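All protein chains of the complex are present and in place, except for one that has been dropped.
Lettered A, B and C in written order, each chain numbered from 1.
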Amino acid sequence: MNFHDGLSGEKIFFGLSEVINIKEIVRETFLIEISSSSQLAKSEPGQFVYIIPKMQKRTVLPRPLCIADADSETVKLIFKIRGKGTLCLSELGKGDKISVMGPLGTGFPLPREPVLLAGGGLGAAPLYFLAKKLRNNKKTSLLLGFKNSDEAYFIDEFKSIAKNVFVCTDDGSLGAGGNVVEKAGEIIKNEKVICACGPRPMLKGLSDFAGKKGLRIFVSLEERMGCGVGACLGCVVKIRRGGKEEYQRVCKEGPVFDGLEVVY
Amino acid sequence: MNFHDGLSGEKIFFGLSEVINIKEIVRETFLIEISSSSQLAKSEPGQFVYIIPKMQKRTVLPRPLCIADADSETVKLIFKIRGKGTLCLSELGKGDKISVMGPLGTGFPLPREPVLLAGGGLGAAPLYFLAKKLRNNKKTSLLLGFKNSDEAYFIDEFKSIAKNVFVCTDDGSLGAGGNVVEKAGEIIKNEKVICACGPRPMLKGLSDFAGKKGLRIFVSLEERMGCGVGACLGCVVKIRRGGKEEYQRVCKEGPVFDGLEVVY
Amino acid sequence: MKADISAEIGGLILKNPVMPASGTWGYGEEYAEFYAPGELGAVVVKGTTLEPRQGNKPPRIAETPAGILNSVGLQNVGVEKFISEKLPFLKKNKCTVIVNIAGDSVDDYADVARRLMDEEGVSAVEVNISCPNVKKGGIAFGVNAASASVLIKSVKKEYGRPLIAKLSPNVTDIVEIAGACIDSGADALTLINTVRGMSIDINNRRPLLPNCAGGLSGPAIKPIALRMVYEVKKATGADIIGVGGIECFEDALEFIMAGASAVQVGTANFYNPMVMPEIIAGFGEYLEKNKIGSVKDLVGVAIR
Partner (left out) sequence: MKADISAEIGGLILKNPVMPASGTWGYGEEYAEFYAPGELGAVVVKGTTLEPRQGNKPPRIAETPAGILNSVGLQNVGVEKFISEKLPFLKKNKCTVIVNIAGDSVDDYADVARRLMDEEGVSAVEVNISCPNVKKGGIAFGVNAASASVLIKSVKKEYGRPLIAKLSPNVTDIVEIAGACIDSGADALTLINTVRGMSIDINNRRPLLPNCAGGLSGPAIKPIALRMVYEVKKATGADIIGVGGIECFEDALEFIMAGASAVQVGTANFYNPMVMPEIIAGFGEYLEKNKIGSVKDLVGVAIR
């Protein structure tokens, strides 16, 4: 198998990236930094990369991971071990090469109005990138929810780039007790937009809330993928718009969708 | 997949071995030293190990490799890159773990009569182990054939353990010109037994020669394998004995067979 | 002299023998980011029906050892929108366009074929006979020689350019179905569509795909596809496009030697978007290195 080494399109990089750093930041959750490219340097928050786990352990498909940060030097990704592919990724070491395609998909808008970024668990990752891009928007607040203090990560990093950072955990072991949907109701003030990433029930809860309050909401969704570039129709979610329902592609129209249009 | 780590039978080791050393001795041919075990320490010349290439590159089956030397510390193997499995092996580095099963099969007898060890190409590997075990037999001579001087290896090692070492190459670039079958006819004197390993045409030629001269001959054969332990009947060769032909297993009755009985 | 890597399939001349498998390469737009679609021997588009279709419920993809299962279904924009919105891009890029067509009834297929006959930009149709025949209780046309034959004949009546029948591997005797299609007017065959398979989600204790079964594709099915190409070529001599698990030039060459005149690549695009240009380059290099005049000289050489 002869993968092209550095070849790629104008907007999408496809080639080998070098692992610059990898560390376990909380149990089974890793922060990996890989080398960037001209295309990856232009990544937008909410976009993702498609990582190819070297045909190990009988895998075939690449794995989608949100971009947690990107500049012309490095791309940061945060992932949790879920199965074979993420296990292979966790076994990578500094200097290893991995095949990467990206940036892919449509990311978050960069609202000028006051905005609440709401992340649950791994969902915090793309919000870090988004928060960085929104640094100029002084009315950005952040709400990060985790199961418990053992699973919380990146809190200090978030605090270093944003002023209003709220943390909650299901069991109250860190920050306030309770989940993101409940807390959002409590902390929201004059925010007009919510940008959210996390488990589907959380996104649904936030969308219901936003609907009731008349807020706009953008959610980042996950779905099993084939091609990652919009060609196979493997990764669809149902979107209701103007009374009509249709399937849209998480890898192309998404992963970020208007939360009020998603048929959960 | 949860391979048992050190588990194994009484005679057959099955578990992880550590790569102690690996180096390219001639182009695309590698000498690899892996850690031994109590069972592997009892390996006999001509036996093989079955190496499992970590499910990379869509492989399934282990790869059989002759034991080129074994003691209680290490097992030495010499292999050439032929396809996916050997390519994966060549990419191993010091300290890596690989799954190994062995020793397997039936090796060479240790003749007391004067014996000629004849190896062609990679076939020299098991003969090194055999020559070491035959050190006490002062009437051992060795004939090693290679395509050309670039492919020759281990000559000094052989010379350090045996007195009569003849080398020939197809193009005469090292030692005498000509192939092993031709040379065997020239150098053989009072040898009563030939032990041979190499490509099939060479083994057939030597067997014909031995038949005519009334010598005994033992040849090490290769065949594609399934189980490696005699259970699947995947690896057979045809053996003629007492006028009857039957398939025998390279992994169990072989890889070493009576050359006069093999139906080439 | 430059090696001749052109191919001929049912009268259709292609500049090289490599094209995407239907449904895996959209309408050529997505991968244009990586290379010009006109570089390919042809472009085979997603299964196209008379009316637009929504397709199946997600999740639609599951990974299996060296393969994937999909239950995308026939989500597509319908033949009219294909012509007005998708075809222009392919024409502009000078692609040889093969339209994979599907339907629930013989009439559905015939209607789509008739509509496509009007479009010069469509060089051939590939009739996906693996779709369930709704009128006949959902049994696929492609599992029965008689119904396959009726279907091919009706499409043939409407469509005068090359007609390629794409067969399902989920049958006892592929040679029988292949023969029926050829006898009914198919100019060539595409072998194979996906193999029916399934995956269980042990955590949720249910099939991973809501549709239960899905279509298996990818390297896992390569030996199955090769066997069918070989058997059908040997028995019928028909022009064949080989597809199933191809992920590198060597795989493609296996198909050619087994009897395919051209190949399609599906799943491998998902993990290597450059796989098709790589295979095309591979053909050129192989012919030159081995001093073989044309890919055509290799078609079926492995058949005994």
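To be clear about the criterion, a contact is a pair of C-beta atoms (placed from the backbone, for glycine too) under 8 Å apart; a residue touches a chain by one contact, two chains touch by 3 or more.
This structure is a prediction, so every number in the text was calculated from the model and none was measured.
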Partners of the unshown chain among those that are drawn: B, C
Selected residue (touches chain absent from view) among C:G78, C:P132, C:G185 or C:P207: C:P207
Contact residue for the chain not shown (choose from C:G38, C:P52, C:P65 or C:G185): C:P65
Residue, one of C:V97, C:I152, C:A186 or C:L216, that touches the chain absent here: C:L216
Contact with the hidden chain (one of C:A148, C:V171 or C:I240): C:V171
On chain B, residues whose C-beta touches the chain left out of the figure: 1-4, 7-12, 14, 52, 58-62, 101, 223-238, 246-247, 252
In chain C, positions touching the absent partner: 64-67, 69, 143-144, 170-173, 195-202, 205-207, 212-214, 216, 218-224, 226-227, 230-231, 245, 250, 253-254, 257-258, 301-302, 304
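Here, only the chains that are shown with their structure count from here on.
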Remaining connected clusters, assuming chain C were absent and nothing shifted: one piece
Most heavily contacting chain pair (counted by C-beta pairs in contact): A-C
Most distant chain from chain C, judged by the mean position of its C-alpha atoms: B
Inter-chain centre distance, chain A versus chain C - centres from mean C-alpha coordinates, in Å: 35
Whole-Å gap separating chain B and chain C, where each centre is the average of the chain's CA atoms: 46
Averaged-CA centre spacing for the pair chain B and chain A, given as whole angstrom: 54
Per-residue overlap in chain B, given as positions that touch at least 2 other chains: 58
Sites on chain C at which at least two other chains make contact: 66, 219
